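For this depiction, one protein chain was excluded, whereas all remaining protein chains were kept in their positions.
Going in written order, the chains are labelled A and B, and every chain counts its residues from 1.
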Amino acid sequence: MPELGRAALVVAFGLVVYAALAGGYAAFRGRRRLLESATNALFAAFGSVAVAALVLLAALARHDFSFSYVASHTSRELPLGYTLSAFWGGQQGSLLLWLLVLTGMGSAAVLLNRRLVRGVIPWTVPILGGIASFFALLLVFVASPFGTQVAPADGAGLNPSLQNPYMLAHPPLLYLGYVGLTIPFAFAMGALASGRADERWIVATRRWTLASWTFLGFAILLGAKWAYEEVGWGGWYAWDPVENAALMPWLVATAYLHSVMVQEKKNMLRVWNAVLVAGAFCLSLFGTFLTRSGVINSIHSFTQSSIGAWFLGFIAVVAAASTALILYRLPLLRSRTRLESLVSREAAFLYNNLFLVALALTVLWGVIYPLVSEAVRGVAVTVGAPYYDFFAIAFGLPLVLLMGVGPLIAWRRASLRALGRSLLWPAGVALAVGVMLLAAGAGSSPPGLVGYTFAAFVLAAIVLEFVRGTRARHALGAGSWVGAFTSLIGRNRRRYGGYVVHAAIVLLLVGAVGIGGFGTTREAKVSAGQTMQVGDYTLTYLGSEQRRAANAVEVRARLAVARGGNELGTILAGKNRYLAEQQTSNEVAIRSDWLRAEDLFVIADQFNTDGSVFLKVLINPLVNLIWLAGMLFVAGSLITMWPDAREQRRLARRFVEEGALARA
Amino acid sequence: MEIFAVVLGALLAVACVAFVARPFLAEPETADDRLAGLTPVEQERLQLAEQRDRALAALKELEFDHRTGKIADADYGELVGPLRREAAEALQALEPVRASAPAPVERVDAPA
Partner (left out) sequence: MARRRSPARLVIALSVAAALAIFLVYTALAGGTPSLRPSQLAGQDGRVSVAGKVVGTPTGTARGPSGLHFTLRDVQGTASVPVVYRGSVPDLFRTGRDVSVEGSLQNGVFVADKLVTKCPSKYSAKGT
């Protein structure tokens, strides 16, 4: 069976190379049949890659250890779900997933937009083919998932930290995000290549970009939830290069989503947008490179896996080609509309972009600096949380402020008087909240206090927007208040969906500040029967228990939790010892209090031979708001993406209009 | 098992090649193999159409912002004039060329 997999990948490689070369020639020379053929090649490539994927999945399900890949990433005792998820658990399999999603999404995007952006598709197909060629090349010649060996009795097993539901969902969602960013990139570059000056490709790719961005953001939060529960040090984001790898493209994609709105409405910032979309795509490739090549541990370990060099080369090619194309089309891109005032919604979008890109560059520098330092000076350096925290606050707080101010400023040129009037009520609320929090002791973390004040400001501004909108709709005779509210959102999905997403980000900020600035930690050694006081919680160590699970030995400390005299039940914290993988992992106890939105976080560090246990206990205030924010984020995004029948009709009318002009 | 896999692989390859060659097999000789593109005139029209839509959308947004109270009456009065002129100009620019295709015009004061 591995032969089928290998063959399928070779066929796929041939198909995407054909799509790239033939498609490019067809677009350049204007050959209809050749282009159709190249497009068919892209579709067929998806089919072929799907066959290869099925072969691998079948081998995993069968525990076919003659496949080296299956042997290195699974074991007989592994539950089925995790066995199948090992598909993307290793380097070769994850590359296969990339190619699968790329050919799948690419085919779908081309198929769905074949008529709407007819001039651009001829160039989009070869660009997608070219990107797919790179991954197919790696899969066929450098990192094949179908290597074989003499089948051992049992496989090496999956890293126990990865045996967690969040880690199951995280990679596929992450890839939908990473790969999804290829679509707007391909269309944008296709539009540039075709020399078209119109914006239809933006309309065509808007939902693709939004969906990818949502997947990416949600995947980052899933990763954070995994780190919180599974890695269990008490925090939720460690600014680790692997985490940053996904954050960077997300930040640039956020900037792009905002500035593309300005291009749609005002026909401005066109060069900037082209740069942003290319940057987002390059960063998603870079993120893939970071998590594949092992370069993070040391710049020297990077040479151990040749994948790294290939990736860097490809990123360089993509960056160079995009730059060349943008420069070539610079006269076409130069917009005739100017920024009229530094106090206008256009300017607010611009500032938003600048802070987001600055934050992305900060993270990039933090990731690259150790490698640069080691390569240039021979001195290894570690960039820690203080660096990231400083800039996250420096750039994040103004961004939050802009989220509140931006929607209230008028386009073109805002009068400061009108702006002041709009901001009065939210600013008043924010001030009141700030004072109350100060009185409640939030002054212990000044950036936290400022963050909360800004958060209150933005939330007040958003509520104000909803209230005003509902009132206006109600005045138009929309019936009940509820009816007015729903029809308001229904008719202005982009605007109000966007507000919901902003609210989600603010909620995330509140949670992050809570756990980061206002938490408590205590460590103690307790014997059976002893109690430990942390904040207003009292923990009593009742004893330890041990049991044998499918692939591990589980040891737990049982603790009774009480607060203010009330019994709150018992929790279990301890360790798992995984047999096949010879590894121990912490299994922390998390008691979430939904009313206070705080977590009692217990790590059983060490079980001593005398029956006592060493505990590290943290109180994480407001941390659950982070996960809530994730769900609100997805909900808001869905609202903005939801198909709008009226918008569709309008677009269809426009197409018919122009269709009467263009030749069939 | 091995020979089975190889045969399947060969079948896959053949199917893909056939699919890729289909456009040429379906139309071995064709009068018009040119890719539909837009002439400069059509390009210009497309851009004008987009300009018109942009102007109309801006007008709609202004009215919405005014109705929800974000823009004061005085400011609205100042801003609506130039926007209406822009929209009218954009519609005008499309007028002379618009011979056969009936372009449905959005009513500016329709409820948003």
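For the reader, a short list of remarks on this structure follows.
Heads up, the rule we're going with is that contacts are C-beta pairs under 8 Å (C-beta built on N, C-alpha and C of every residue); 3 or more make two chains touch, one makes a residue touch a chain.
Here the structure is a predicted model, which means the values were calculated and not measured.
When the full complex is examined, the chain removed from view is found to touch A. Only one of A:21, A:50, A:84 or A:242 touches the chain withheld from this view, namely A:242. The omitted chain makes contact with just one of the residues A:291, A:492 or A:624: A:291.
Screening A:358, A:393 or A:651 for touch with the missing chain picks out A:358.
Annotation: of A:267, A:487 or A:583, A:583 touches the absent chain (contact as defined above).
Hidden from this view is one chain, which touches subunit A at 72-73, 89-91, 94, 156, 159, 161-162, 230-233, 238, 240-243, 268-269, 272, 290-294, 296-298, 300-301, 305, 336, 338-339, 342, 347, 350, 354, 357-358, 361-362, 365-366, 369-370, 373, 379-384, 386-387, 390-391, 523, 525, 582-586, 603, 605-606, 608, 614, 616.
By definition in this document, only the chains that are shown with their structure count from here on.
Inter-chain centre distance (subunit A to subunit B, centres taken as mean C-alpha positions): 30 Å. Contact residues on subunit B toward subunit A in their complex (touch as defined above): 1-2, 5-6, 8-10, 12-13, 15-16, 19-24, 27, 30, 32-38, 42-43, 45-47, 49-51, 53-54, 57-58, 61-62, 64-65, 67-72, 75, 79, 100-101, 103-104, 106, 111-112. Note for the complex: subunit A touches subunit B at residues 1-4, 6-8, 11, 15, 18, 26-27, 30-37, 40-41, 43-45, 47-48, 51, 118-119, 122, 196-200, 264-267, 408, 410-412, 415, 418, 421-422, 465, 468-469, 471-472, 475-476, 491-492, 650, 653-654, 656-658, 660-664.
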